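Here the complex is missing a single protein chain, while all its other protein chains stay put.
Labels for the chains are A, B, C and D, by order of writing; each one numbers its residues from 1.
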Amino acid sequence: MKVNNEYRNVFIVISIVFIAGIIISLSVGRYVVSFSEVVRILVSFIFQTEGTQDLVAQGVVLNLRLPRVLGAILVGSSLAISGACYQGVFKNQLVSPDILGVSSGATVGAAIAILLGGDRFMIQIGAFLGGIAAVLLTMMIPKLLKNTSTMLLVLSGIIVGGLMGSIIGIIKFLADPDEQLAEIVYWQMGSLAKVNLPDVLGILPIVVIATVILLSLSWRINILTLGDQEAQLSGVNVKMIRSIVIICATMLTASSVSISGTIGWLGLVIPHLARILIGPDNVKVFPISLLLGSIFLVTIDTLARVLTTAELPLSILTGLIGAPFYFWILSRQRVRL
Amino acid sequence: MKVNNEYRNVFIVISIVFIAGIIISLSVGRYVVSFSEVVRILVSFIFQTEGTQDLVAQGVVLNLRLPRVLGAILVGSSLAISGACYQGVFKNQLVSPDILGVSSGATVGAAIAILLGGDRFMIQIGAFLGGIAAVLLTMMIPKLLKNTSTMLLVLSGIIVGGLMGSIIGIIKFLADPDEQLAEIVYWQMGSLAKVNLPDVLGILPIVVIATVILLSLSWRINILTLGDQEAQLSGVNVKMIRSIVIICATMLTASSVSISGTIGWLGLVIPHLARILIGPDNVKVFPISLLLGSIFLVTIDTLARVLTTAELPLSILTGLIGAPFYFWILSRQRVRL
Amino acid sequence: NDNADQGTEPVGQADDQSEFKTVVDVLGREVEVKNEINSMVVTPVPYGSIIYAIDGTMEKIVAVNPDVKSEYEKSLLSTLAPEFADVSVDYVSTDFTVNVEALLNLKPDVVVLWHVQEDDIRKLEQVNIPAVALDQGGGSNLEKTRDNIEIIGKLLNKEQQAENLNQYNIDVEDYFTAKQDQIAENEKPKVLYIRDKNLAVAAGGSFNRQLIELTGGINVAAGVKGSWTGVSMEEVLNWNPEIIYLSNFDSFQPEDLYNNTIEGHDWSQIDAVKNKRVYKTPVGIIRWDAPCAETPLFMKWLGQIQQPELFNDYVLDEDIRNFYKEFLSYDLTEQELNKMLNR
Amino acid sequence: MILKVENLSYYYDKSKIIFKNANFSLHKGDILTILGPNGAGKSTMLNCLTNVLKPKSGQILIEGQNIVNMNFNEIARKIGYVPQIHIPTFGFTVTEFVTMGLAPKVGLFAKPTKKDILIAEKIMDKMEIYHLRNKPYTQISGGERQKATIAKVLVQDPKIIILDEPTAHLDFGNQHKTVGLVRDLAKEGYTVIMTTHQPNHAIMLDSHTAIINSQGEFLFGKTRDIVSEGILSNMYGMAIKMPYVDEIQQRVVCATG
Partner (left out) sequence: MILKVENLSYYYDKSKIIFKNANFSLHKGDILTILGPNGAGKSTMLNCLTNVLKPKSGQILIEGQNIVNMNFNEIARKIGYVPQIHIPTFGFTVTEFVTMGLAPKVGLFAKPTKKDILIAEKIMDKMEIYHLRNKPYTQISGGERQKATIAKVLVQDPKIIILDEPTAHLDFGNQHKTVGLVRDLAKEGYTVIMTTHQPNHAIMLDSHTAIINSQGEFLFGKTRDIVSEGILSNMYGMAIKMPYVDEIQQRVVCATG
């Protein structure tokens, strides 16, 4: 079948770009480590052999770059796949992972942790719990109003988002402007600069489990796009699937936001790119989104630390690089939207 | 006709609340001016007669409170009506006035002005021009791609919004954290504390003209919601109407944001409330939104200056007051969405 | 226009007209204020401590920006000026905006604010509260800080004290300027001044860069744009600074670097860390990281760290003690001095 | 001559011509029923006639004026269109919806007046949907919605009324009422073009009929000439009988088997 071959080709090309991206990202940086040196360090790390004696280079590659690359892969893929899921569940291509308030909730959680003087771990926990709490609140409102339409759910997300926005405002208002406010603002701009291996390992199980569940549900999510009634009559337990998807996607977004701060835009745009490349079938869209999201964030994060002496926040680059790139894709494909 | 009477009643009730809101707002504040004194000051101001001799009270009412109330009316009504318009033009109840990037563009403009050390007037001009520039950019993209679907326009808005977000990030990054950053952050939180009469008079002509045009087009905008093709075949020049509406709504949002900073949420939610109250007919939704927007912002701004001795940013209160209020309306109406 | 002529008429009209004086602020406005100022509202952050240095008390300050208060609590001022402990922080926001109406109830004799707060100034004028503007450039420029100090002196009828303070400032600056050509480029240590754990550093446009260079160091981040700009750890490895200063904007300590406990950082291979040359900047009556009354002392401190051989004709501890005695009328204890210098 | 179509052809994709060489003209009071199998191109042709799609060749003249030189408002004053499927987003009431037909007649900034609404209500009454006037348009049955859409076009009051399968969702009674309505409209001087999947409707209207077949061939003529056992059998690809039924004094199209 021609169509499936096309998918396979796209998948292979993107996988190659993905691996190349990782290797390039590990090899470049403000501190120059030669490519052969990088390979030697990696080999000795993987096989736990004695490798190079250049401790600085080894520190740079293993302690500074590697965790960031891994972090970028997890965060990028999580945001992309949860964006794709939400777009399917809400039958709307313009929905982002923030739709139910997870990002703003995470920001509130992180900000509270910062306000209470918590360390990085506390901030991560705060962000994670805050994100989940916001989504729970969002999902409670339609229950309270005894109206379970998607429209009301989305509206609830907006209500909760507004509320969280205000709470962030209060916290910023109360925060000590030197240390705490700067920290909150920094967090909101997104950064992988501080990611270390334990962070990555901390969210890894959640990310893997949620991703696997969502990938397995991809075909059912296709059916959800037919509309609640028709999906139900096709034997899909709409409420259950929707709940699972929302829970998994929330877990993904909350965990990734917890280590990187808020990163806008990616979760909205990457699934779109995937759909432009291989059509609306989520069975294909999810894996492609996952890869594209990783590639995109690894690239952005590499640029963030390489481009200038200053370490650029991710939110700056996602827009600056992502917007023209997206525009370019749109103009190349002349897609019918 | 029963239905039209219902509208008239709603309109009258809301108008009364509107006027009462203005009077209350002028009468309350941290500095106590008796109600009779307020009335005397206003009367002597309006009829240019010799009034009270209490110059401080006169200064408080005429120089501190009146410009804020007028500012709140203009900004609240502008955001509400432009939200209602965009929702009609884009056939989507979840669209806010920011959809084409006007707010983020205005923030960029204001932030650049702040970075260059501009004064308040420069910041206003910067915000206004920035907002318009962003929308122009958004509207250019579909032209460049030779695809004029609404979907692409909305996507362009997202692209431009992302881009603007990044530029704001850069500016914040470059800004001096002690003064400029605080000012930008504060601007983003929205405030009417600094509004004075010249500001209000400066945007008044634009707001009045754009509002009148939009109110007159309200019925045609109804027809736009039928979809492009059907609207065209009903004799509506879809492209023209859409352009006029976008231009006017952009002018409204840009001017109001220029004097108040960004105020989220209002433009999205107020038209919704109006629709809950009197149905989807824009001929009724526009005037009601206008009044509700004014009432809401006058209330919020009054609370911002009365609640505590410090000035609270508006974005804190819009969410804190608005979210539960909106929830309450939803729960009272048990609306079918 | 009615308001224009009332603008010169201050509140509290019962008072005798002869008790007024005119102060010219940095905007060139001639502000009529009470001769004897008894209550003032201060929005700029370092000026709480500067007023203390000039006036010897903070009891005239009735309301400040919350930051002034938090600075106060972290500094020696909390010992020196206990009268300030209960000052109100409710009327001014951290972005310096004042709630004019609420302020009216306080009836302050004068409000001191930054010259860029034009709207607040106008609103205050409209309700007849005298407002005196200081140059915000004082945040990054020694000369402008001195101008501001002069204005504060006039306001408080302490011109002489202000002048002395400024003169000391000029003398110390001149001392360092005079020795500039004696420092060989290759003997200047590579210095990095870090603001917080996010690696915001004193960059090309910063006040601290000027001080570092004046006192014989090379700011490795001089090429970075902005005043405080975030950089990456890899870049720091690249620079490999010999001396690191940690500001008081963040609570981090040299031990955090020595023990490599900051997430996402790797300090172990940096010379400054290997040689234990990481210094926490001192806090006197205010943190020295930004222009303040104690800036001359800060220069001296920097000088002896960066060029101990060259700047050897003063004893830092003594100069600090003298400064406190002369300008603040306070005898620093050994313990207080050690705490100030993080010893 | 109110409508003249010359040499019209259209394709979405060059490899598959939807129809070609369509030629016909209609006068005041004429009815044209368009028959054709699914996917032949009936809706496509209507979209060309309403200037929504630009024909790949040929031209369309309305009262002698080329449609490409007319603006939306002029077209809407000449042509009213009832689409095959209508999807509502906002819950306008039926009255509000029907009144929208006034758009080409009132000024750019105008709103319908009380008088306009009375006209609309009269037409709703005629279409037997007056009792639904305050119901949201999103909460009425498929057939009711069909009638509301027709009412909207009558409010628009054009010269030519184009209906895409107007009877698709109507019950048997309403189907025949609609056929009667079309006949009445023609008598009142409207020119009516409609597509249908019921050849019987063409016979009942007995005016002009066009056929588009799956190969894109176009055939036009008097209904009695076009609607014949041979042509229909050929077009639908099945055996069709057209016995004359005395009870209704008309031929009836029947499928055999």
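By our rule, a contact is a pair of C-beta atoms (placed from the backbone, for glycine too) under 8 Å apart; a residue touches a chain by one contact, two chains touch by 3 or more.
Because the structure is a prediction, the values reported are computed rather than measured.
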item: In the full complex, displayed partners of the excluded chain; value: A, D
item: Selected residue (touches chain absent from view) among A:226, A:247, A:306 or A:321; value: A:226
item: Which residue of D:17, D:168 or D:219 touches the chain not shown here; value: D:168
item: Residues in subunit D touching the chain absent from view; value: 35-40, 43, 84-85, 87, 140-144, 146-147, 165, 168-177, 180, 197-199, 232, 235-238, 240-241, 243, 245-248, 250, 252-257
item: Subunit A residues that touch the omitted chain in the full complex; value: 2-3, 91-93, 213, 216-220, 222-223, 225-227, 229-230, 232-238, 279-281, 283
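Throughout what follows, only the chains that are shown with their structure count from here on.
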item: For subunit B paired with subunit D, centre-to-centre distance based on mean C-alpha positions, whole Å; value: 45
item: Inter-centroid spacing, subunit D versus subunit A (mean Cα positions, whole Å); value: 51
item: Whole-Å gap separating subunit A and subunit C, where each centre is the average of the chain's CA atoms; value: 42
item: Per-residue overlap in subunit B, given as positions that touch at least 2 other chains; value: 93, 173, 177, 182, 185
item: Of all residues in subunit C, the ones touching two or more other chains; value: 93-94, 200, 225-226, 229-230
